[in-house]
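All protein chains but one are shown in place.
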Amino acid sequence: MTELTLETARRAIAATFDEGRAQGLRPLSAIVIDAGGHPLAFERQDGASPGRFVIAHGKAYGAVMLGMPGGAMMARAEDQPYFMAAINGAFGGAVVPVPGGILIVDGDRVLGALGVTGDTSDNDAAAGMAGLKAAGLEGKA
Amino acid sequence: MTELTLETARRAIAATFDEGRAQGLRPLSAIVIDAGGHPLAFERQDGASPGRFVIAHGKAYGAVMLGMPGGAMMARAEDQPYFMAAINGAFGGAVVPVPGGILIVDGDRVLGALGVTGDTSDNDAAAGMAGLKAAGLEGKA
Amino acid sequence: MTELTLETARRAIAATFDEGRAQGLRPLSAIVIDAGGHPLAFERQDGASPGRFVIAHGKAYGAVMLGMPGGAMMARAEDQPYFMAAINGAFGGAVVPVPGGILIVDGDRVLGALGVTGDTSDNDAAAGMAGLKAAGLEGKA
Partner (left out) sequence: MTELTLETARRAIAATFDEGRAQGLRPLSAIVIDAGGHPLAFERQDGASPGRFVIAHGKAYGAVMLGMPGGAMMARAEDQPYFMAAINGAFGGAVVPVPGGILIVDGDRVLGALGVTGDTSDNDAAAGMAGLKAAGLEGKA
């Protein structure tokens, strides 16, 4: 059974950054949170703006708390903006419903989430998916 | 290497107000925050409404935390209103995504931001840009 | 009738900093807020820690909202800690009940408050009282 350890989290973040460099993305920040929504590891690349923890966290936290990756959260936000605004309020503002919030799963089981921010939301998500794959983890973006 | 000191901040605010007077703008308020988003100096001209600190701060704070000046924040808010609403929640409500939030930069390095409010957002931004120039600082609006 | 203008606020802050320098105090930060508790002017001296706006504001804001200068707030906090904790909660955390929160008065009328922070609370208050006097204002510490 796959478990989310600090070592795995660290590898996923490192591989996400490798992919960002390979694709020429702007400086990235990435967080791995556990199945309870709590931070395991976070890194912010030099040159990223100071608010990146909050955004990375918001993407990952929303994914875990709603059981819905960033793409699905964004679709819901576009469909029912008032719903996602209310969800944001209900979770103390800590939900950012756009791509880059990636569920880390083992089949049906949610292990946690990876949150990536720094470039466009789609590029953030693509880098994160590559990072999870390189770390031997399965992601849902 | 340019540094943001209290003396520089004070000069930028004074020159912003000078420009406002020269252009016949309504009473302005202006804040300078550092690269971590923390206030260095703030002034509210007589006749301005009492909530102006919060607005000036929100413009400057958003610019620093997202690494994105007011014009870019507004474009994103118009494109994806639910995203900027969520960002605002994630930063405790302290982001005001309109022109008048001006990044103070030294080439690629962000030194802080100037937030200006009181007239139209575009006039606020123009006064702030003139103020930064007069103080020998480079701005991105 | 004395009025609190931006010009007066700026003079009070400058004179507070002059007194701090004369007394060899650590870098100070000072805010002047109006009778509604809203910022008129703030300055943070180079070398002060980034959180000084929040502390200076909390001293001045508590003084205006409770109609009680820092010395009286501290006496009450020492006498009834649970009361001041509750007050802090009721005002969203924005009350710091120690010396350095100085009411600016004209006889019985409260014009606003000066908040000073950076050295010991007593030194903060002494510098602020000297600053108000130099600016032609009457303070209650």
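We call the chains A, B and C, going by the order they appear; numbering starts again at 1 in every chain.
We take it that contacts are C-beta pairs under 8 Å (C-beta built on N, C-alpha and C of every residue); 3 or more make two chains touch, one makes a residue touch a chain.
If you're wondering where the values come from, they're calculated on a predicted model, not measured in any experiment.
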| item | value |
| --- | --- |
| Of B:47, B:92 or B:136, the one touching the omitted chain in the full complex | B:92 |
| Absent chain, residues of subunit B that touch it | 34-38, 92 |
| Touching residues (missing chain, whole complex) on subunit A | 5-6, 10, 34, 36, 38-46, 50-53 |
| Where the unshown chain meets subunit C, residue by residue | 47-51, 54-55, 57-58, 74, 77-78, 81, 84-85, 88-89, 92-98 |
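To be clear about the criterion, only the chains that are shown with their structure count from here on.
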| item | value |
| --- | --- |
| Smallest count of steps, each to a touching chain, taking subunit A to subunit C | 2 |
| Most extensive contact between chains (C-beta pair count) | A-B |
| Separation of mean Cα positions, subunit B and subunit A [Å, integer] | 30 |
| Rounded Å distance, subunit B centre to subunit C centre (Cα mean) | 25 |
| Where subunit A touches two or more other chains at once, by residue number | none |
